[in-house]
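Missing here is one protein chain; the remaining ones are kept as they sit in the complex.
The chains carry the letters A, B and C, assigned in the order they are written, with residues numbered from 1 in each.
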């Protein structure tokens, strides 16, 4: 809006300068400066708009959910239920079937397309027994040397009394622990909303794939806005700050591949499926070719290297435990 | 009673025969025959009495319970709680400490000396989470190459709605499964009432020890009487039939050692403790000297060989699957 | 399937609530209380065509229904029961059962399913409630050992009242023995499918029945550790509807698949194939 006004003003001044033969360049430059400022703000606004529309898209009820991915990509799928401890969690579906020629174990977080489905699937928020079922099936996959495919779409692990009573934290921790050196290939695909620890529990993998319009975040933009910015209306801005889009995470080195969705999975999932299938095929061929020691070492190093920090070793001359102030000095540069 | 009467009668006849000078030998022999018959019955009665008093003794509230054994035998015991899934079961106590110079993991089923204690300990009847705690501690013992001591005294696994809901059968099965090749020595001691599957779940071991007055049974004598003999008053007789005493089980090859209790653990536990300590010391020295392959093979063979059956291979001439009638013929001999 | 299976006949007699129906050609289904025509039931693998109630079927019927024609070869028939404890009445019971031609609490052997060779154990409830004595324990153990040596999968159709009390603690330890064998078998990377049918309780449920890589249950099957009467006596209240049934156990996380008998064979073949057992 403002931008257009300024542009018109500049045009006007230019005409005047020519027609009247006077030098208005200082005034025009001032306006140009305003324009640049304005344009930065404009770009930022547009980015916020774009990113938040990705967030909203990732949650769209029309978007195919993990159970749809399994239906489309896994042949002869047989569902296997239960954690052998407490319950079968309907928020997580797991079983065996074929991906191409590979027998695989496939596990997905179920999310509904309707309210009824969502009630059954607890809106895609698993309880601890869901993660324990996933881990049980993962161990079974290891026994039979079957690769594992995780399809992830969740607002997060369910925050309820029962979840805490049955040790949600412990359940997620245990998944991270045992998946980290499970001796069979693991491919994890974020298909929609990758919500925090509840998504990460199925995200430890040899290759982490994101569908182009999926998100993956340490906290929901809404939660971040209200906790950090103390203003829940700033969710869209928080979404940008959190760097939760597939391409952001690709450039941060956390996600390994982004899958082109074509017109968007909600419009036509076939292109996305096809591209994903191709990627999984390539990955399976590669990871099944590694021996288990190579596989595990690769997975460990992949996790191991995630993190941004400054290692000030080179600069530190004093004893390690007395370097506090020195580090502070370094940090400023 | 009857026996004494007959003996008196024989004495009388003998005196008459001598004093009167007549031959009463045929009558005396008849009475002697009655005496033998009577004596068989008498012996049987006495056996029933004896065995059932062992059963009752094994359950005595004054008898030291597994927690007392742990207190007396394990130095610096530190209790470790929880199954990491659902609950901490107070019916089972587990932890680490020293037996002599050995760091060990000790797990016992707690039974009360008072009603209040019994309520806390659920009368020594564990829930599934109790067995899962025991297994968790067993895996930890394996990690740290610590021998395991199981102290067992239970009427059986708890038969309740909650137990079934959380998979009692599965929990016991899993203990049997994983304990069978756990790579650290396991010593199991039946201290009191060894009640069925609930006892067996902590009975898979390299050496199965029974305190002299303990029992171990597939079913309580009372249960057996009502199910098999359709008469719950026949518990004492059922106890004899079940062969549940320490010496019965020693001679059946199921129990490896019976520990002399001296005057009985309820009267003075010290002698029993001392003898048990000696046996455990010897066993630990032996089993910790085996490498894990030897240890596991020994344990497997120990379980493997339990069973009484007739292998008719030598006799079978016909095809295996047509031998039904032939087997029947064999069975009769 | 032209002949009328004995066990179904027996069930009809047991369950038939309308004695006036002639010759048991009809039965009253315990599931829907409707009258079902026996030959229909037979065709339907012993599943009520109206309400899918699963009647109990015999070992031979299981083989007929699951195995490729004439593919069953029994193993370990040569192991027969003795009476180690001299338990009152046990010897006589065994003789009586052998006389009837029932081989033991479990029949073991190998079969082909759609051409895939697999080991199988089928428990026989007609032999002292399918209870596990030394022979059941030994046969199951040998089945696992055979499987690990030959790299064959093992399928066990469970149906048992539990331990065989007449063999006392010897029977109890068959739980440990079979579980140890199942573990050793599993460590060779082979597949064990456990199928729980009505009823699977006690010592069998607390050992090999719940140790399958994949655990399948028949709809409505009673599955649990403790007997319902014992539980009721302990807690002094009636048990809830559906308690200890297959569907209940599935909800509680202990069953992979509750599978209709009419889909079982196809499901088994799929599972065997995916474990690369078609060679």
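To be clear about the criterion, a residue touches a chain if its C-beta (ideal position, glycine included) is under 8 Å from a C-beta of that chain, and two chains touch if they have at least 3 such contacts.
All values reported here derive from a predicted model rather than from experimental measurement.
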| note | Note: the excluded chain touches shown chains A, B
| task | Quick one: say which of B:87, B:168, B:224 or B:284 touches the chain that got left out. | result | B:87
| Taking the entire complex into account, which one of B:9, B:72 or B:140 touches the absent chain? | B:140
| task | May I ask which residue of A:10, A:106 or A:242 touches the chain that does not appear here? | result | A:242
| query | Which residue, A:10, A:91, A:148 or A:216, contacts the hidden chain when the whole complex is considered? | reply | A:216
| Touching residues on chain A - with respect to the absent chain | 157-161, 163-170, 172-174, 176-178, 180-181, 196-197, 200-201, 203-204, 216-219, 223-224, 227-229, 241-244, 249, 252, 254, 299-300, 303-304, 306-313, 316, 320-321, 323-325, 327-328, 330-332
| query | So that we can see where the missing chain sits, which residues of chain B does it touch? | reply | 76, 78-88, 96-98, 103, 129, 133, 140, 143-145
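Basically, only the chains that are shown with their structure count from here on.
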| remark: By Cα centroid distance, the chain farthest from chain C is A
| query | Going by CA means, which chain is nearest the middle of everything shown? | reply | C
| said: Counting only Cα atoms for the centres, state how far chain A is from chain C in Å. | reply: 47
| Multi-partner residues of chain C (at least 2 other chains) | 252-254
| request: Quick one: which residues in chain A touch 2 or more of the other chains? | output: 84-86
